[in-house]
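Report on the following structure.
Moving on, here comes chain A:
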Amino acid sequence: MMSEARGSSVKIPDDVRIVAFLCNWCSYAGADLAGVSRMQYPPNVVGIRVMCTATVSPYHVLKALQMGADGVLIAGCHIGDCHYLKGNYMTYKRYLILREILRFAGINEKRVRLEWISAAEGEKFAEVIRSFTEEVREAGLSPLRKNEVIKSEFGEKLKNAFRSLEVVK
Partner candidate 1 sequence: MSLKYAYFPGCSQVSSAEEYGLSTEAVCESLGIELVELDDWNCCGASSAHMTDEFLSAALPGRNLAIARETGLDLLTVCAACYSRLTMSNAKIKSDDALRERIERAVGADPRFEGKVRHLLDVIVNDVGIPQIKKFVKNDLSSIKAVPYYGCLLVRPREVCFCDSAENPTELDLLISALGLEVRQWSYKTDCCGGSLSLSRNDIVQRLVNRIFERAVEAGADLIVTACPMCLANLEMRQKPGKLRFEQVFTVPVLYFTELIGLAMGLDGWEKWLGAHLIDPFPVLKKIEALS
Partner candidate 2 sequence: MPDSVTTIEKEIGKRIGEKPWLCYQCKKCTAGCPVSFAMDLMPHEIMNLLRWSASDRILASSTIWLCASCETCSVRCPNGIDIAGVMDALRSISIDKHYRPGEPLVTAFHRSFLAGIMGAGRTNEPVLIGIYKILSGRLLDDIGLGVKMILKRKIKPVPRFVKDRAAIRRIFREAKARRTK
Partner candidate 3 sequence: MNGKIYETQTEGGKSERVYSSKPVGSVMVIGGGIAGVQASLDLADLGYRVYLVDSAPSIGGVMGQLDKTFPTNDCSMCILSPKLVEAGSNDNIEIITLAEIMDITGEPGNLEVILKRNPRFVDIDKCTGCGICTEHCRVKVKDPYNAGLARVPLIRVPFPQAVPGAAFIDPTKCLQILKGKCGECQKYCPAGAIDFSDKERTDKIEVGSVIIACGFSPFDPHKTEEYGYGTYENVITSLEFERILAANGPTGGHILRRSDSQSAQKIAFIQCVGSRDSRIGNTYCSSVCCMYATKQAIIAREHDRRIQSTIFYIDFRAHGKGFEEYRSRAENEHGVRYVRCLVSAVKEMQPSKRLLLVFINEENQFVEEEFDLVVLSVGITSGIDALATRLGIRVNSHGFIQVPKPASLETSRPGVYVCGAAEGPKDIPESVIQASAAAGSASSLLCPSRGELTVKREYPPERDVRGDEPRIGAIICRCGTNIGGVVDVPAVVEYARTLPGVVFAEERLYACSQDAQVWIKEIIEKHKLNRLVVASCTPRTHQPLFRETVRLAGLNKYLFEMANIREHCSWVHMDEPGLATEKAKQLVLIAVKKASLLEPLEEGVSPVTPVALVIGGGPAGMSAALRLADAGFKTHLVEQEEELGGNMRHVRMTLEGDNAREILEEMIRSVMNHPLVEVHLTSKVASIEGYVGSYTSVIEKCANSAGRSNPDIESASLGDDVSEDGTVRVDHGIVVVAVGAEEYRPKYGEYMYGLDQRVITQTELERRIFDEPESLEGVKNVVMVQCVGSRNEEHPYCSRICCGVTLKNACELKKFLPGANVTICYRDVRAYGFNEEKYLDARERGVRFVRFTQEDQPSVSAAIGRLEVVVKDRNMRDEAITIFPDLLVLSCGIVARGGSRELASMLKVPLTSDGFFLEAHVKLRPIEFATDGIFLAGMAHYPKTIRESIASAQAAAAKAEAVLSKDKIVTEGIVARIDPEICSGCGQCIDLCSYGALEFDPSMRVARVNPSLCKGCGACSAACPSGANQLLGFRPCQIYAQIEASCALLEAGGQ
């Protein structure tokens, strides 16, 4: 866990860090509800609000992994509930491709997760964060945070992933 921090200097965390892309209409609202209902979950996640999960391209996900995120969550409206009619269908398709790519590149695909969380599912949001944090912890810290050899190996894998994304496109 992160050590106690005071003052302006940011202390170094040694726990996993998760980047969560949350769609504005459902999952961000679900996270809000978890807050309003004071449901407690681990602080390892930071949310990035997007209008729709369809805004999230596989590049964004790979980018996050490249920046050293240990896990990436994409959460949006349930299928059929998309504010933009069918954005989440697209997300789902892209997600399937992304997982293929991760597997192909040899990156633990458990680091990336897609969830449908509605605006009323505060508890689900909290639960997803809890379980995903555990899962990512099992997968371990990002190789990018380890020694140079592992780091460069992982960098290579990511490059492969980016490249295969080009091919798929």
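By definition in this document, contacts are C-beta pairs under 8 Å (C-beta built on N, C-alpha and C of every residue); 3 or more make two chains touch, one makes a residue touch a chain; residues count from 1.
With respect to how the candidates were assembled, all candidates are chains of the complex that A comes from, given by their letters.
Fair warning: this is a prediction, and the values are worked out from it, not measured in the lab.
Asks: Which one of these touches chain A in the complex: 1, 2 or 3?
Replies: Per the touch definition, chain A is in contact with 3.
Asks: Flag every residue of chain A that touches candidate 3 in the complex, lowest number first.
Replies: It comes out as residues 1-2, 4-8, 10-14, 17, 19, 24-26, 28-29, 31-41, 43, 46-52, 54-57, 59-60, 63-64, 67-69, 77-78, 80-81, 83-87, 90, 94, 118-124, 126, 142, 144-145, 151, 166, 169.
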